[in-house]
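Since the structure comes first, as C-alpha cells, the remarks are kept for the end.
With one protein chain held back, the other chains of the complex are shown just where they sit.
Up next, subunit A:
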Amino acid sequence: MRRWIWLSVVAALAIAYPLLLSSPFQQRLGALVLLYAIAASAWNIVGGYAGQVSVGHVVFFGCGAYAAMGSYAKFGLSPLIGIPGGIVLAVGLAAIIGVPTLRLSGHYFSMATIAVAETMRLIVTNTEWLGAAVGLSGPTVPRNVFDLSFLSSLPYYYLFLAVLAITLAITWWMTNSRMGFYLRAIKDSERAARSLGAPASRTKLYAFMLSAALTSVAGALYAMMFGFVDPESGLGILISVKILIMAALGGAGLLFGPLVGAAILVPLEEISNSWLGGKGAGLTFVVYGAIIVLIARFQPGGLLSLFIRRGKPKTDTGAGHAP
C-alpha cells in the first residue's frame, strides 16, 4: 500500500501548493504545470501506452482552444459550451488521421500527425472567420462565473487540478481494462496480440481518439486562462513538441510520468523566459533538442522509471503501474 501513501502525499502537496507559494507568479506557474500535465497525460495514452508517437498533438489542443474561444467570439456563449464541440472535432480528426495510418508502421502515423497539424495551422491562419493570424479572444470582462475568466490564477489552478485528476483516473481505469492490456501487448508484438484476438488497429484508434478528446479539453482550458487563441499558441508545432517531451522526460507509459515531466520543464521554461525575456524562445528549442538527445541516449523509460525500478526491484516496470 506504499502506492496509496505516495498518492496521498502528492495529492496533499498539489492541493496545498498555491496556498503555501501564493505569489501570482507561483500560482500561475502551478496552473501551467497542471495544464501541461493534462495535455502530456492525454498524449501519454496514445504515445506512451499505445506506443504511437504523435508529433502533431497540438491539432487537438487547437480544436479545443478554438472551439472554446469561438463559442464566445462567434456566438456570445460561455467558452465552456465550446468544450463538447472541441471534443467532437478532435475525435473526428483523430479518426480521419488514425484509420488509414494506424494499420501501417508507426512512422506513417507520426508523419501524418505532423502533416495534419501544420496544414491546419496554415488553413486557420488564412481563415478570416477564425480570426486568421490574430486569432480569437474570449470575454475581457466576465459576464458571470461561467465565462471562466478570472484575474487570479488560483481558480484556474484548482480547475486544472480537478481535470488532471479526472484525466489520470481515466488513464488508470484504461490501463486496468482489457483495452490497456491489449495496448501493452500490441506495443510488444502486434502480430502475437492479433493472433490472440486483439483487434490491433481498432484498439490503437480508440486510444488515439480518447487521447485527442482529453487534449482538446486541455486546449480549451489553456485558451480560457489566457483569454485568447491564435495560430501560434493554439496550433504551433512547439506545443506538440513540448507535450511529447514532457511525457517522455517524466516517463511515457507511466501514469505519473507526464506530471513529473511537466513539473520539471514548465518551471524551467517560465524562469528562463522571465530572465531572458523574448530571447528565451530560441533557447527553449535548444534545450528541448538537448533533452530529446539525452532521453534517447540515457533513459528511454523517462526519469520516473529510474525511481520505480529502484523502489520495486523485483517486479516489472511496464506500463500501468502507479508509483
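Everything that follows uses one rule, which is that contacts are C-beta pairs under 8 Å (C-beta built on N, C-alpha and C of every residue); 3 or more make two chains touch, one makes a residue touch a chain; residues count from 1.
Keep in mind that, in the parts below, contacts and distances are computed from a predicted model.
Asks: Between "Cytochrome c oxidase subunit 2", "Stage 0 sporulation protein A homolog", "Isoquinoline 1-oxidoreductase subunit alpha" or "Amino acid/amide ABC transporter ATP-binding protein 1 (HAAT family)", which matches the UniProt record of the unshown chain?
Replies: Matching "Cytochrome c oxidase subunit 2", "Stage 0 sporulation protein A homolog", "Isoquinoline 1-oxidoreductase subunit alpha" or "Amino acid/amide ABC transporter ATP-binding protein 1 (HAAT family)" to the record, the invisible chain is "Amino acid/amide ABC transporter ATP-binding protein 1 (HAAT family)".
Asks: With the missing chain put back, one of A:S8, A:N126 or A:S177 would touch it. Which one?
Replies: Selected residue, touching the omitted chain: A:S177.
Asks: Out of A:A193, A:L265 or A:I295, which is the one that touches the chain we can't see?
Replies: A:A193
Asks: Which residue numbers on subunit A touch the omitted chain?
Replies: Residue positions of subunit A that touch the missing chain: 176-178, 181-182, 184-185, 187-189, 191-200, 315-316, 318-319.
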